[in-house]
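Here the complex is missing one protein chain, while the rest keep their positions.
Take a look at subunit A:
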Amino acid sequence: MFSHLSVQKEGSSLLCRPTSEEQEPVFDRESLAYTPCTDRYKVGERSFSRQYAHIYAARLMQMRPLLTKAAQQMWGSDVVISKLCDLQTGVQCCIVGTLFKRMDLQPSILKEISEEHNLLPQPARAKYISEADELILEDELQRIKLEGKIDRDKCVTGSVIAIYGTERNDGKFTVEDFCTADLPMQTPRPSLSSDRFVLLASGLGLGSSSADSMLGLQLLIDMVTGQLGDQGEQRSAATIARVLLAGNLLSQNTQDKDASTKAKYLTKKTQAGSVDAIRLLDELLLQLVASVSVDVMPGQYDPTNYTLPQQPLHRCMFPLSSVYPTLHLTSNPYQANIDGVRFLGTSGQNVCDIQKYSSRDSHLEILEETLRLRHLAPTAPDTLGCYPFYQKDPFILEECPHVYFSGNAPAYESKLITGPDGQEVLLVTVPDFNSTQTVCLVNLRTLQCEPVTFSAFTADDEDSEMNISH
């Protein structure tokens, strides 16, 4: 792949006399057909007067036909699909509904403000699951407690599934089997003639107190813009057709919580921590966009709205780089067609939230699960901030992506999965650059993925040299 491309060379062009100006080779950067498909993640009118009941209702309305089909495929076309209100004790049937997990440890604002309980503030936890959790299935009218062959800890609130089983005398439902909507249909990928790459990076973490990653970041930019290595490496850098920055461009440290609670006269002369970081980001982006197309997605700590879908960062924050047409500021679920290859992904909030509220730990496993559920963020709006949509749930996947990614993962992982109808999807968890100094390169021709690490003078392995091409 990318690393092999850089090796195919006759001799190093570095340790020799410089050639004259005219003979310097120029490598043209590959350019790709690009169609953004982010309209569904744009929020036009912003009305917060609605309740979240609508999004659950719309989700169930949209998912019910899909799950009915999936259930018929799984348990035969004569399977009885009934509503909870028609349920009869002891009769086997199939029910489509939304899962709800009642969790004792789930933080609740009502619990916190109720003084009568005299509760101590809950300690921050990594996971909110406990033994006392209960799994409940809801349809339009009713709910029922679930037992049996369904792993309570792996399920999360908000997933729409179909269950098969019987209701017992005590009013609980014994699940014998369950199914999800599984992967949606996929448009076939065009066959490309040459290797072209899209570089995925996330969690640049600018403005953090430690500047460890700055050298790595500059190396990354120099590698992409072709200012690093010999001619072979420069030639392969020219095949990187696009750079995608998946959120958390700024560090969490730039969000100064004190500023909002302190008295106004104390913070009058101070500047928000994000101002310098954004200026730095603008300068870094300027180097990139002068040479390659860049998509910038906002993340959890970036200066845009908090609720999903996050709207693009505003152009006025980037006075230097926004004059280039190659800078694309995009929304946070990101969806685009790059040379016929469909990309879909988020900055990682959806995956991190599921990790907190289920027993799953691997980001890759959670990513695959959301694809099988056919829903980007099932836990929104329960534990993940979300705009109160009423007409449609935009997080339901209508078309299967070819590359499905999530940002700000603790480590790089990738996997190629095949769906029931021959869909091929590359799952990638893009690691947090600030802590791992790693980015990933996706080959659009073969749909393979490779991590690239810019480990410069790390404390743990001092003897390892700078290693830019894996």
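Here is the rule we go by: contacts are C-beta pairs under 8 Å (C-beta built on N, C-alpha and C of every residue); 3 or more make two chains touch, one makes a residue touch a chain; residues count from 1.
Criterion: contacts and distances are computed from a predicted model.
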Quick one: the chain not pictured, UniProt calls it what, "GPI transamidase component PIG-T", "DNA polymerase delta subunit 4 isoform X1", "Ubiquitin-conjugating enzyme E2 G2" or "LALA0S03e08152g1_1"?
-> "DNA polymerase delta subunit 4 isoform X1"
Looking at A:R235, A:K392 or A:K415, which makes contact with the chain not pictured?
-> A:K392
Sole touch to the unshown chain from A:I109, A:A124, A:L141 or A:C316: residue A:L141
Even though one chain is not shown, subunit A touches it at residues 49-51, 53-54, 57-58, 61-62, 65, 115-116, 140-141, 390-392
